[in-house]
Every structure is written in C-alpha cells, then in structure tokens.
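Removed from the display is one protein chain of the complex; every other protein chain stays in position.
Let's turn to chain A:
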Amino acid sequence: MNAPQTLSRWSTPGSSRVPFWAYTDAQLYQRELEKIFYGAHWCYVGLEVEIPNLGDFKLAWVGERQVIMVRDRKKPAGKLESDPDSGIRVVENRCAHRGVRFCQKPQGNARSFVCPYHQWTYKLNGELAGLPFKDGVKDGECVNGGMPADFDIKQHGLTQLRVAVLHGLVFATFSDDTESLAEYLGPQVMPWLDRIFKGRQLTLLGYNRQRIPGNWKLMMENIKDPYHPGLLHTWFVTFGLWRADQKSRMVMDAQGRHAVMISRRNEGGQNAAVTEGVTSFKANMTLHDARLLDVVPEPWWTIDDPSNPGSDITPTVTMITLFPSLIIQQQVNSLSTRHIVPRGEGEFDFIWTHFGFADDTPEMTRRRLRQANLFGPAGFVSADDGEVIELSQDGFRQWGEEGATLCELGGTGTGPTEHMVTETLIRSMYAYWKRVMSV
C-alpha cells in the first residue's frame, strides 16, 4: 500500500498536542495496523488458563486479524525460541486454500482444524495435515486432476505467529523482527507484572465485552491519564480509591510505550485542598451496603520498591498499559486484563477478562466478584470512560485538519514522575507512536 501523502503533517514540536486526524484518518489507521499491530510488537491474545487442556482453543484478535490460541503438545526442548516450550500456539483463522475464516466457535476443544469449504485439515500447530484429492481421482488407469507434482504440503499451513508466554499471559506477533518479550516489555515494567503474576496459578472468573465508538488509542490514553479519575469518577473520589493527593508514581519503559500507574488509596472522605472546585465530589455519599467496597489487603501487594532498593512499597492500585492493546488492572481486590481490539479508526471492542488466583479462598473470590461491579461496561467507575471516549471522538470528527488535543499538564516532557498531576504518559506514548508511524 502506498503511504498516504498526508502523514508527515504533524507540524507542532514534541508530542503534547495530538492532532485530531490521528484519531479520524482512515488511511492512517490502515498504516497503524501494518506498522503496529502486524509489525514488530507483541500483542496480547489471552490467558494460558483459558485453554487448560490439550486441544483447547479460543478465538482471539491481533489488530483486525482473527487468530486461534490453542494448546498443542509441547515440543522437545531447544526446538523453539522459547525454552521450555509452553505448548501454546497462535495461528491465523484463515484457510491457506481459499482464505476462509474456518473456525466459528469462540472456544472449544479440537484434535485438528478443518476448513468446511474443501476440508483442508490442519494440525493444532497450523501445519497442513492433508487435503482431499491431492493426488487426483482415479478413473480406470487414468488419474484425473490433483495438485501439481511439486505441491509441498509443508509450504501451505496456516499463518503461524510467534508466541511468548509470560506468567500465564500469552502474546503473539506476526513479525520476525520483534525482540524477545522480556526485552519488549523492559526492566522498568517487569517488576509490576511479576508482582501480580509471578509464580501464581490464575483462575478465570469470566468476561465482559463492550463496543466503544472511539479510536483505539483513546483507551490507552484514558489509562495513561492518572488524574481524570479524581474528576470524572465521583465514586472513586468519595471512597478514596483515587484522588489527586495520593501517593502515586508514573513508571514507563525506556521507549515510553508501556507504562505503570502505581498508587495507594487514602481513607476516603474530603480533603478540602483536592476536592475544592471538584463539582463531582459528593461529600455526603455513603453506601447502604458496604460489601461493595469490602477491601481486604493481600500479601502480594507489598514488594521491594524497584525504585528504592531496601524499602517496601504497598500500592493498592496498579494500572499497566502494554502497548499497543493490553491494559492490566489491579484495583484493590479486582483483577482483570482489558484487551483493545481495533475495528476501524473510529471504533474498538474492549474485552475484560476478570481473574483470580487458584489459592483464593471462596470469600476472596466473592470479594473480587463484588468489586467487579465497579469496573466494566456497567461499572461505577469505568462505564463513564467509554462514554467520554465516544464524546471525544465525536468532538474530533466535527473539526477539520487544524484541531489538536492538548496534553500539557505537568509540562511538555516525557519523564517519569512521583505524582499523578501529569499527562506525561500520554506524551511519551505519542512520542513513540510518531517514531513508529514516521509522522
């Protein structure tokens, strides 16, 4: 595809003014799919626990391409880049014969994949196992038809993506050039993934799915914007789950594409200095049923502080954004992955997968499920995120070439901070995005 002429039109210096066309240009979006989702990036496809048994599969997405995450036999050590082999494969849901998206079940168990159109049959790892009439059909002494003599069955499997599994999180990439997953994520982000996942067996609690009429990047921005919850999400402010004065840290990887917002809840109620002028604050709000906020600290919340060796840190909230399409949420006892699936420049699907740990007590499981009321498409504090994203996209659409968002809280730089009154993470993501997209 020819690169659109218009892409070099980002005229302001830095990344603190994001032009509206970055969210509305259909050609630019196609280039994002190529450069980002199908380029040298690791994209989230699911949790290992979703496919526990041999042959278990589920449909997933990398950009707009549908893929199948499946559990295959493990290969002997040393044959694959990841050693030991996880046994997890990711193949494209597109038949090598006539391009049919052959798998229609969202999840299930299979011994092989068969395309319904002409019965091309694939192994779980995507290799072509066989096809009808390959050697033609006998008619007496004659053989009619069949594939050419030089047809090599090994050359006609499904697209096999590279797969990397970290602590039960499964990532895939179409590109041979993507660095190892550990390098891709970087040492700044890794301790925060280790904190939640390392050495623990996950349990699957279920899914929530929403379709949001906005550009996919707006969801990443929303989670990289740490101070809006104290304004938009009245619920958060009132119960102290998120307020502009709480201890917070903004961490990012060396390239500025991934980030962690680390925070500790305060005790709720009013702090005059930070709630002054916040019209959404409801000073007299109390719960009729306190079980909705029955927060119980968990031992794994406390870790050695990666920034201050020798001292502890005990965040109650960590929101991890892994570019381009994964958000990992720890909000007190509620844990989820949130997967962004782009559907054109003006729409994306947002898939929430809530999880717990295999050693959770029944009480802790109930607690996680209760706190799930706060999040998701109907959540007390996240339904409004989808709504404002839709309203943002509406605003971009009604303006021409010259409009831009303004992300200058905390300046125009892209460094880490020890507070949340900043839009530095958004700026750092766009600084990276500009490099990848050559705009």
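Some points to look at:
Everything below uses one rule, namely that a contact is a pair of C-beta atoms (placed from the backbone, for glycine too) under 8 Å apart; a residue touches a chain by one contact, two chains touch by 3 or more; residues count from 1.
Criterion: contacts and distances are computed from a predicted model.
Choosing from "Carbohydrate ABC transporter permease", "histidine kinase", "Aromatic-ring-hydroxylating dioxygenase subunit beta" or "Methionine biosynthesis protein MetW", the protein name stored in UniProt for the chain missing from the display reads "Aromatic-ring-hydroxylating dioxygenase subunit beta". Summary of contacts with the chain left out: across A:234, A:248 or A:392, the touching residue is A:234. Only one of A:208, A:255 or A:412 touches the chain withheld from this view, namely A:208. Only one of A:179, A:384 or A:408 touches the chain withheld from this view, namely A:384. Among A:139, A:152, A:177 or A:289, the one in contact with the hidden chain is A:289. Within the entire complex, the positions of chain A that touch the omitted partner chain are 106, 204-213, 232-235, 238, 280, 282, 285, 287-289, 291-292, 349, 354, 365, 369-370, 372-373, 376-378, 380, 383-384, 386-388, 390-391.
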